[in-house]
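Here the complex is missing a single protein chain, while all its other protein chains stay put.
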Amino acid sequence: MLPPFRRCPLEIRTHRTRNRACGVIGRLGAGFRGAGGLPPSSAVGFPRGADMKMGEVIGGVIVLLFGALTIVLSLQLPIGTFRMAGSGLFPMWLGIVLILLSLLHLGNLRLKGGSRLEGEEKAEPPSEATKQMMLFLGASVLATVCLDILGFPLTAFLLMLLLLRILGVRGPAMLVAMPLLTALAAYFLFVRFLKIPLPKGLIGL
Amino acid sequence: MFESLQHLFAGFGIATTVANLLYCLLGAVAGTLVGILPGLGPIEGIALLIPVTFGLSPTSAIIMLCGIYYGAMYGGSTTSILLNVPGETASVITCIDGYQMAKKGRAGPALAICAIGSFIGGTLSIFAMVFLAPPLATAALAFGPPEFFSLMVCGFIVLSNVTGASLLKSLMMAVVGLIIGTVGLDPVTGDYRFTFDSTYLLSGIEFVAVAIGLFGIAEVLANVDQPLDKLEQSVIVPRFRDLFPSLQDLKQSVGAILRGSGIGFGVGLVPGPAPVIATYASYMTEKKVSQHPEEFGKGTIEGVAGPETANNAACQSAFIPLFVLGIPFAPPTAILLGALMIHGVVPGPMMMSEHPDVFWGVIASMYIGNFILLLLNLPFVPFFASILRIPKKILLPLVMLFCITGMYTVNNAIGDIWLMLAMGALGFVMRKRAYEAAPLLLALVIGPKMEVAFRQSLMLSHGDFGVFVERPFSLAFLTATVLFLLMPFFQFAVRRLRGRRPEGGMG
Partner (left out) sequence: MLKKVFCVLAVFVMFLAAVPTEAADFPEKEIQIIIPWAPGGATDLIFRALAASTEKYLGKAVVIVNRAGGGGAVGYTEGMKARPDGYTLTTAVTPLAILPHQVKTAFTYKDFETIINVVRDPAMFLVRAEAPWKTTKEFLEQAKKNPGMISVGNSGSGGGVHLIAMAFEKAMGVKFNHIPFSGGGPSVTALLGGHINAVSVSPPEGISQVQAGKLRIIALFSEKRFDMFPDVPTCKEQGLNFAMGQWRGLAAPKGTPPAVIQKLHDAFKKGMEDAGFRKNAKDMAVNLEYLSSSDFAKVIAEDDEFYGKLVKEIKK
């Protein structure tokens, strides 16, 4: 009996691969919801081979689209001839090659079926872990935004605090002491000792 | 040749004065620290510490700077092995097997073998350099744009599937890497490509950001993507005797080290990012000659010994064009050239005759520097290996901060951090889908150079494609590439011809 299907905040139809890296693949996959005529959700008894195959197909399609995008963008640049190559010549051909390769790949998948694919995917992972990862990544993103506003030492301190908290560290000693030490150590090592500038916030640190 | 030996001994005399030894040591320590920090590599290390050397005599100054150079190369492998974060560009391949070894509790042997291999590779390379420098440098000059292009193509095709997963997927990643490499200023026409009016993208996609993101950040995210109770279980705490390489390890590595030295030395002579290419080439070679190729990627010691040795050997031989011709082939040597000039030593054909004390003193100190680094690094191996004992809850945030900080120090651009994080997310997804990151990185490094060489060749030949096959070296490389591509077909044909002996699946 498969674990209950967890609602992903992005409300994507097909859940299997979504659960894995909900936001990341979801965002990409959202655009291709209709791409392969994906089977309805929560298919109990749906063979894992085809499950992986769907993921593979999506992957292949994404690469294909990337190649197409490259071609489109390259055409906006001067192409020139081989004698006097313009900037767009090389990327355009690369885009073409990429499309060919992804078509080959998709064709391969068709032929071989789902059994031969390398997979590491365990059974439905607990989405708790995925949420954790998203938070972790989110905190890092937030910190990057804050770097120029709050300056390095403060941001480093807050980032460490957040990350430790996400991973479940609770004791106030560890929660405050570790980030403090790290932020200060990094500041002194880089800015004072090695004279490498680190982001200065609006407060001038 | 005998004269060279005499000079070398004289050089040793200069290099082993207490003062110079001290400078070498200082440089080595500083360089190691710098190399460990992700993002900072030998270039930054040398650039930062040039002012420190202003008061010293040219010989001492250069000795110190060379110490920094090596230190940085050595230090880069430490974080690759322990944290899957490439300390600098040439340590990317070390991440592959080195980190796997660390996960199995074998970080100690991995680190130790790195140090030992680097030492041997560097030493052999130095000796080869002493005796072969002038003819080699002249040979390196014969590399013009067409030869360079053909060599790059050969290397690219051969090395794309370095990690051996699906060839098709590796090639796809390689092409993606090539495409990413075109972003920025087109070096031939001066036009801007795919920059979308962003100042950040003008300088192109920063390799270090992609490397740290695809390897380091992706690894951190993959780790965090586990339930908390499982998180701590996956660390294997090494026993004390596991902290050092066993005799078995050493035996296995000997071949890899010797081959790595040769490969590194040869590749280092080629202009461009030679150390990176040398590591890929060595890894590939080790896989091909190994008795157990399927172990690669899971933590084999040859996969660490070979590339690291090649890396160091290549760094050494990169000095040859610098000292003999006065032309830097790799970015770190460019800055070393600058440092030399500031001190009034102009490397080039005259250096050997005008400043023999500097020249030979530096060569001797390279050898000593290698030795000092070995001494420095080995005792620290247990210390470094036990970093992995830190609970993941604390280690992972530290690594994230470490990467963000290190990344910023490369270009002082917040954009790099965004790129790194984005690549981290991408790398995470790629792992889940079994797409390899190594080919992408190789393409990112080789791609732009390959394209430039191609267009330069055509400009030189006025559009005549024949230029690639008319010149002997170029023809040789292209033929090798074609043969390599056709090899699977040959093997297939040969097997078919031998009759249908049931041998299990083909390929």
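Per-chain numbering from 1; labels A and B assigned in written order.
Everything that follows uses one rule, which is that contacts are C-beta pairs under 8 Å (C-beta built on N, C-alpha and C of every residue); 3 or more make two chains touch, one makes a residue touch a chain.
Nothing here was measured: the structure is a model prediction, and the numbers come from that model.
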Residue, one of B:6, B:248, B:412 or B:479, that touches the chain absent here: B:412
Touch with the omitted chain, as defined above, among B:145, B:213, B:361 or B:406: B:145
Touching residue (missing chain; options B:57, B:386 or B:456): B:456
Residue numbers in chain B that touch the chain omitted from display: 43, 46-47, 50-51, 54, 141-145, 184-192, 195, 199-200, 202-204, 271, 321, 325-329, 331, 334-335, 337-338, 341-351, 411-412, 449, 452, 456, 459-460, 462
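Simple rule for what comes next: only the chains that are shown with their structure count from here on.
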Mean-CA-position distance for chain B and chain A (Å): 26
Residues of chain A touching chain B in the complex: 20-21, 24-25, 28, 55-56, 59, 63, 66-67, 70, 73, 77-78, 81-88, 90-91, 94-95, 97-98, 101-102, 104-105, 108, 117-121, 125-126, 128-130, 132-133, 136-137, 140-141, 143-144, 147-148, 152, 156, 159-160, 163-164, 166-169, 174, 178, 182, 186, 190, 194-199
Contacting residues of chain B [partner chain A, same complex]: 34, 40, 44, 48, 165-166, 168-169, 171-172, 175-176, 178-179, 182, 186, 188-189, 191, 193-194, 220-221, 224-228, 231, 392-394, 396-398, 400-401, 404-405, 408-409, 412, 414, 417-418, 421, 424-425, 428-429, 432-435, 451, 454-455, 458-459, 462-463, 465
